[in-house]
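Take a look at the following structure, please.
Moving on, here comes chain A:
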Amino acid sequence: MPGTLTDIINFVIQTALALVGLDYARVPEMLRIGAAMLIACAAMLGYVAVVALFFGWAERRVAGRMQARQGPNIVGPFGLLQLIADAVKILVKEDIIPQTAHRFLFRLAPILVFMGAFAPFVVLPFSETLVVSNLSLGVYYALSFAALEVVGVIMAGWASNNKWSLYGGMRLAAQMMSYEIPMGLAVLTVAVLSGHLNLRTIVLDQQGHWIFSWNIFRGFPWAFLGMFAFYLAGLAGSKRTPFDLPEAESEIVAGYHTEYSGMRFVIFYLSEYATMYVVSALTAVLFLGGWHAPIPRVLAWGGEVHWEAGPVLSALIGMANMIGKSFFLMFVMLWFRWTYPRVRVDQIVYLCMKVLVPLGIICLIGASVWALVL
Partner candidate 1 sequence: MEAKEIHEILIQHLPGCVREFRTTTADPFWVVESERIREVAAFLKDHPALQFDMLQAVTGVDRGECFEAVYHLTSLRFGHSVTLKAVLSHEAPSIATISDIYPAANWHERETYDLLGIVFTGHPDLRRILLPDDWEGHPLRKDYVAPESYHGISNAPD
Partner candidate 2 sequence: MSAEVVQAIIFYFLAAMLVVSCAIVVFSYSIVNACFALLFTLLAVAGFYALLGADFLAVTQVVVYVGGILVLLLFGILLTSPLPVILGVATRRTYYLAVAAGAAVFALLVIIVRAFWAGQPAPAEQQSSLEALGTLLLGKYLFPFEFASLTLLAALIGAAYLVRRNDH
């Protein structure tokens, strides 16, 4: 039985310690678990940073391509090092806190937002073995932390003591309160279909007949519709065009992060890409078969049946599938951003309450009947 990411880390630590001549078994258990957890989280943190950096670059290149211009192409091959150069620039920037801002909350807000964006990474499975914590409540946990992000953004908006910032915070609150519902309904559709909330089990359920065993087709048409509800709601949750009202620069300057600069701004920036990734990865896991390859055995192995490929290769292939799907969905988000105008604040609530919620309810009822009948 393959273990989780923590087990792999434990194994690595054990080997490393054995090389130095220490016996890992004598280290207290709590310390071992704690250390493994910490390292796994650090790895995830690194991954978030890499994803954010990569997509920060990709966003600009994609935008350049779509807008008949170049995008960053000077620093490094294809301008890949541009973001690193930018990061260095930002790190040495002056950190400004407005005089009338609430200093404590102003500093706390980006941290809360990042916590909210980062927490779901702990339960995202990359392959059958690669997951930091295999929580039985996986999806529920992942969704719950969006709340922390909302509070963080409201806090940023309020603590800045700027009216535009406050508008940004208010807009996000209205937006998120409406979009969590269709998101939850879409997740419930999948939960009813597979009978689990654990992300790993949900993916394991989707293996078999090529793409037709993925939830999107297995629960046709309910999960198919549910995926759009989930993805759109997630798009709204990650504040991306056409739902980028909280930071709509043409209306409310820069929304909740108007007053932020330097490192604190970067944290918001990181969080945005982290949230985008979480939404994309969750869509991939819930509806698009997670780490399963679209064509099993031919192009790639994935999942339990193909364990014969060996644990390392299997994990790598699973990871490639998973990251590929997530990145594609993230690319679609960029595509949206550089194509569509922004919707208005009443239209976003309309879309949620009058389109996505009924759609979600229909999906849920349909999936329930499906699950009972079939």
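Here is how the candidates were picked: all candidates are chains of the complex that A comes from, given by their letters.
By definition in this document, a contact is a pair of C-beta atoms (placed from the backbone, for glycine too) under 8 Å apart; a residue touches a chain by one contact, two chains touch by 3 or more; residues count from 1.
The shown structure was predicted, so the numbers you read here are calculated from the model rather than taken from an experiment.
The listed chains 1 or 2 are all part of this complex, yet only 2 touches chain A.
Residue ranges of chain A in contact with candidate 2, taken from their complex: 28-31, 34, 102, 105, 135-137, 140-141, 143-148, 150-151, 154-155, 158, 166, 169-170, 173-174, 176-177, 180, 197.
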